[in-house]
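Every protein chain of the complex appears in place save one, which is left out.
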Amino acid sequence: MQDYHEHSAFWKHSLEEGLKEDGWPWDWTARGSVRQGQIKARVVAKSSGIWVGQALASAVTKIVGQPLIRETLPDGSPVSAGSIVAQWEGPAHWVLALERPALNLAAFASGIATQTSRLVDIVRSSGMKNPPRVTCTRKTLPGYRDLSIASVIAGGGHPHRVSLSGGVLIKENHIASAGGIIAAVRGARAVAPHGLRVEIEVRNLVELSQALDAGVEAVLLDNFTPALVTDAIRAISLHQNSKVIVEVSGGISESNIKAYVQEGVHVISVGSLTHSVKPLDLSLLVQGA
Amino acid sequence: MQDYHEHSAFWKHSLEEGLKEDGWPWDWTARGSVRQGQIKARVVAKSSGIWVGQALASAVTKIVGQPLIRETLPDGSPVSAGSIVAQWEGPAHWVLALERPALNLAAFASGIATQTSRLVDIVRSSGMKNPPRVTCTRKTLPGYRDLSIASVIAGGGHPHRVSLSGGVLIKENHIASAGGIIAAVRGARAVAPHGLRVEIEVRNLVELSQALDAGVEAVLLDNFTPALVTDAIRAISLHQNSKVIVEVSGGISESNIKAYVQEGVHVISVGSLTHSVKPLDLSLLVQGA
Amino acid sequence: MQDYHEHSAFWKHSLEEGLKEDGWPWDWTARGSVRQGQIKARVVAKSSGIWVGQALASAVTKIVGQPLIRETLPDGSPVSAGSIVAQWEGPAHWVLALERPALNLAAFASGIATQTSRLVDIVRSSGMKNPPRVTCTRKTLPGYRDLSIASVIAGGGHPHRVSLSGGVLIKENHIASAGGIIAAVRGARAVAPHGLRVEIEVRNLVELSQALDAGVEAVLLDNFTPALVTDAIRAISLHQNSKVIVEVSGGISESNIKAYVQEGVHVISVGSLTHSVKPLDLSLLVQGA
Amino acid sequence: MQDYHEHSAFWKHSLEEGLKEDGWPWDWTARGSVRQGQIKARVVAKSSGIWVGQALASAVTKIVGQPLIRETLPDGSPVSAGSIVAQWEGPAHWVLALERPALNLAAFASGIATQTSRLVDIVRSSGMKNPPRVTCTRKTLPGYRDLSIASVIAGGGHPHRVSLSGGVLIKENHIASAGGIIAAVRGARAVAPHGLRVEIEVRNLVELSQALDAGVEAVLLDNFTPALVTDAIRAISLHQNSKVIVEVSGGISESNIKAYVQEGVHVISVGSLTHSVKPLDLSLLVQGA
Amino acid sequence: MQDYHEHSAFWKHSLEEGLKEDGWPWDWTARGSVRQGQIKARVVAKSSGIWVGQALASAVTKIVGQPLIRETLPDGSPVSAGSIVAQWEGPAHWVLALERPALNLAAFASGIATQTSRLVDIVRSSGMKNPPRVTCTRKTLPGYRDLSIASVIAGGGHPHRVSLSGGVLIKENHIASAGGIIAAVRGARAVAPHGLRVEIEVRNLVELSQALDAGVEAVLLDNFTPALVTDAIRAISLHQNSKVIVEVSGGISESNIKAYVQEGVHVISVGSLTHSVKPLDLSLLVQGA
Partner (left out) sequence: MQDYHEHSAFWKHSLEEGLKEDGWPWDWTARGSVRQGQIKARVVAKSSGIWVGQALASAVTKIVGQPLIRETLPDGSPVSAGSIVAQWEGPAHWVLALERPALNLAAFASGIATQTSRLVDIVRSSGMKNPPRVTCTRKTLPGYRDLSIASVIAGGGHPHRVSLSGGVLIKENHIASAGGIIAAVRGARAVAPHGLRVEIEVRNLVELSQALDAGVEAVLLDNFTPALVTDAIRAISLHQNSKVIVEVSGGISESNIKAYVQEGVHVISVGSLTHSVKPLDLSLLVQGA
């Protein structure tokens, strides 16, 4: 079980960005309205999904200098409309100042986890013994790589390479630049650390065959239809390099993922998990208001 | 006409974040593949929308130390599937390194502009002489306030307050904290700079009436149905404070905005413009690849 | 009542700047002299004024990792020569290291509050029911905007716009650039958020008349003599736009502000409050020394 | 002759701070007014003094990405009311954005140089062959140590220790903490690098005598009247340690410095040079405006 | 061939750190001595080795705002005592300011490359067709990971995982924490991205056998004598998991590496390459001096 403090450096940095953007402490509205010292508030989900935002508690404590978020659900908890995800209590001006950036962040993170969870549920519903992983890609907003990956994991998904140094993935542009699949694979092997597998993206069965011949450890079937994936897996099973890891990607979503859950597919990567995020609807309600 | 350098500090910072997250310069794949020194590439839109990404050119120049993006469309340009939005030319390893963070950023920004533009088009199609503005809200990802606002403007929309110091907007939690509408309005007037109007969010016609009596300069009709908006506007027109600025907000989208385009509505604010972004689909193609 | 923690991020950052500039921890003098572990010290005002420096306590606690400033007056407290404004107790090397940057900061902030307070007292002594506000301007040292505004408020003054995004103030250079008052006002209305009033600076009664005709919400009478201000107010009262907010500015100081306190003047802005600061004289005395 | 690029890192950093505080690029006023692309402007002194601001040219070039300040006087140039200190030419929105932070900085720096120059002129008017130096102290605003020292030098003054690591100066609190003058001097000698002289602050002739006996290389006569300084110099001349460097400090200003210009005084340090700055009055005038 | 600009962000950052630590621009010695505007200088190696420092040229250009290092050898060039590695020409105060941090950096980097090169030469002298790689470890000074890896590569070595996210390496403490080899391997597989091989550190032949049984893709023979390595390789060759990658590590140096160059060893990792650096002796000589 991971400790919720673990990502708090990211959350803290991001909350501080949010406060800066809000021009805090020059919140005239709150300065003009806040009378009482301490208030209580609840953060409530307004639709169902997966909550990610546990680390806000320690991040906020570091910013404020005292605890403000008193209770909160652990990351990955399923919630439904009306669920209380966190209880806040503390100085009113702090609650009102942190409300917007905290909710913006948690809604984004929870939105990623929620969508991941939906895809994972479909994959698992296949009943396969070793169903494929659902992973994100590198299509994350600059500055949000860490939060995006953490949210995918909280939703039951898996990470792809975190950075370019954490994986070799040869794509169309690399092959063109190297002058062919063989050259690109050989080149990558020559420079990459020995702990990395070499993966290559292929666009059709011909390229797949070349890739397998080149001895790669993983292939990414890019924009293959489910039927073509089936053909590819058959081809792989007949090849000497049959233990290759198989990833599928390209336009996979809630509506079509089921067709990609096939024996022989190990990884399903989904760019939209992190680039087209629908935030979880969250609201902070001051008690007594 | 605004200069495209204007936002380049933000874009540069964000690209650098992206490079850092990618662990650059440890891109083993590119290091193993890149043979030739210089390459050319095109960035192509794969669906229609509004392009935002002009400032990438100067941002990339500052990072690389020489121009890399040779031509690019101005922000706000309409594009369709197949449109070339930018031409790149330079060292292959730089092109491959910057591709992903540059596209992630521009796709996000263009996505905001595209959706804004759709709503603005609907509003304008009403034929009203002074149609309401379409604005964003403060629901932006921490670190992305500036880019989000710039993209809304590029799409034909307008900004709401940039930060808490740039506007007074009294909400439910403030009223509760102040002990009533009168107290909240008076409190805000006492502390806010004289250049700011006082705006208050109301949930029904009773609160609207109180707000108008309190002499506010703007009201936000929150989660009002179009019919209720009509009632509200009628009530306002009969009130001594009839010149008040009227904003509507809450669940407004492409599917229902038309009904909110009424005489007497000055501002339509739409949170989803910046919190539920569907990125424009962009692709970088190395020439010859 | 504002919480004293509120501005501590600024104070902490600034103290750390000060420690860095002092090359801390390489304070040879203190390293060579300090024998005992713990010392007590008092910070004493050496002239009368208004104290601003309460937030040093929490800022110092965060830097040191334990409380060092045990008691301190709240911001805005009037002090006279000999008043003890703070009691310190802790490791001698920390006390000696933080003494200079802490005093430099508090002396500057208190100096602003002190001078603001003097002007505010003169304004209030008029006995007017709604006397004009005394505000600062944007003439603040880069990096000191926040502290300057907070100090003006502590001295009984008011903020002007915090940043360019928090107000519209059309000046001579803008009018020239736009091609006239009408164009500048129309331009500003077209781009500024709806929560901002439009204010324009005028140099004489002719410009004032044009500005009023243009329907601005506020005018700044720049470098008007008190007599000319009286004329201006009369002209305004006869104009349809008579509810316009009236600000006066330009060379206003302790010696002449009284003459500007006239019915119909709402704001008196004084650049020297923040650009020509005379620090409050403060001294830290180690007890037993 | 020093290169004007030398301090540009500081000026650039500080300008960027200023732009951030101004919420740039959200300058609604300029966005609404600026029509033409390029404008010319002059920065003019409105009173006499010493100009410091040459480094703004290269700092601004780095920020904008192209030259904006075309000509400017070298630091240390004397100016009078009406003198043009710089010529700007470039994009209107950049000129208007940088005007305020650039002027705030240069006015502050020039103000320090101006006042330094006045004191130095008085000292030099004594006709002494080796007149005492005029120096600043460590009473500088956090973040402004570098600019303050550079401005003092531009005005003909000299630096005191830049940081605590660049000099030993034993004060009252150190003596108390060490348990006496002898212990404090011995302690400092034991830890300080061999390249530093040991200086001690004394409050009267008795302490002076003890300090001389302790073999210090410099003494600071703190808050001595001119007459007492004369006595002190006589005492020093009769002591074995007669080559000691003599610094005077405490309440020295334009009105009384002449009396401290005595044979045997080597350094006159003046805190107000940097802590009570009266900025030089500067104005940017758009041409044609 | 990689572009020498590639690492300049690191070098620039590090040079700026160096200038800051040197208290630049307060270099009294240079300020007092420098007369002429422009000087030329040579950087000369005073012993033989491998030069790394090409990126200084572009880094220095960015800092100074103009080229200063006119010619320099490419990274990885062998040099001997007396070799000129770079020619500088520019403002004297910049040359003298940058001399020390630039030389400190390049000497460190070149020292790593030099020692790497010595080990690589020994390995290659074995005449093996596919001799083992020489790699560094994670024993690098915080802030110097990038420079260390780049220098190892320049010396003919290879990188190990750049960061913890770029490889799985199960060590003694992990095994203990997981409760055994099987659990640790299974745990790593469950969370690590699919592009990473699982490597495990073993201390003896028993652990090796368990690791092979667990199906790891790489083993690290820790502190094995050369003879024991031979035994291990034999055991591996007889195991079903015979294609495992074999790394040896622990106390390997110039004096004993030859004995580890055995068929079946793929990687030799050497911590001292980056943690016990003997800098290359470099000197900057002003011409005419």
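Letters A, B, C, D and E name the chains as they come in the text, with residue numbers starting at 1 for each one.
As a convention for this text, a contact is a pair of C-beta atoms (placed from the backbone, for glycine too) under 8 Å apart; a residue touches a chain by one contact, two chains touch by 3 or more.
The model shown is predicted, which means the values in this text are computed figures rather than measured ones.
Engineer: Give the residue, chosen from A:122, A:149 or A:284, that touches the chain omitted from the document.
Structural biologist: Selected residue, touching the omitted chain: A:149.
Engineer: Looking beyond the chains shown, say which of E:48, E:104, E:126 or E:209 touches the absent one.
Structural biologist: Once the missing chain is taken into account, the touching residue is E:104.
Engineer: Touching the left-out chain: which of E:8, E:140 or E:269?
Structural biologist: E:140
Engineer: Suppose we count only contacts with the excluded chain; which residues of chain E make the list?
Structural biologist: Its contact residues with the unshown chain are 14-15, 17-18, 21-24, 26-36, 39, 41, 92, 96-97, 99-101, 104-105, 107-108, 138-146, 162-166, 168-179, 183-184, 186-193, 196, 275-279, 284-286, 288-289.
Engineer: Since one chain has been left out of the picture, which residues of chain A touch it in the full complex?
Structural biologist: Against the left-out chain, chain A lists 2-3, 5-8, 58, 61-62, 146, 149, 159, 162-163, 166.
Engineer: Which positions on chain C touch the chain that was left off?
Structural biologist: These residues of chain C touch the chain that is not shown: 23, 25-26, 31, 37, 64-65, 91, 93-94.
Basically, only the chains that are shown with their structure count from here on.
Engineer: Identify the chain pair with more contacting C-beta pairs: B-C or C-D.
Structural biologist: Output for the comparison: C-D.
Engineer: Starting from the mean Cα coordinates of chain C and chain E, work out the distance between those two points in Å.
Structural biologist: Each chain reduced to its C-alpha mean, chain C and chain E end up 53 Å apart.
Engineer: When you check chain A against every other chain, which residues touch at least two of them?
Structural biologist: In chain A, 23, 26, 31, 162-163, 165-166, 168-169, 191, 193, 196 touch at least two other chains.
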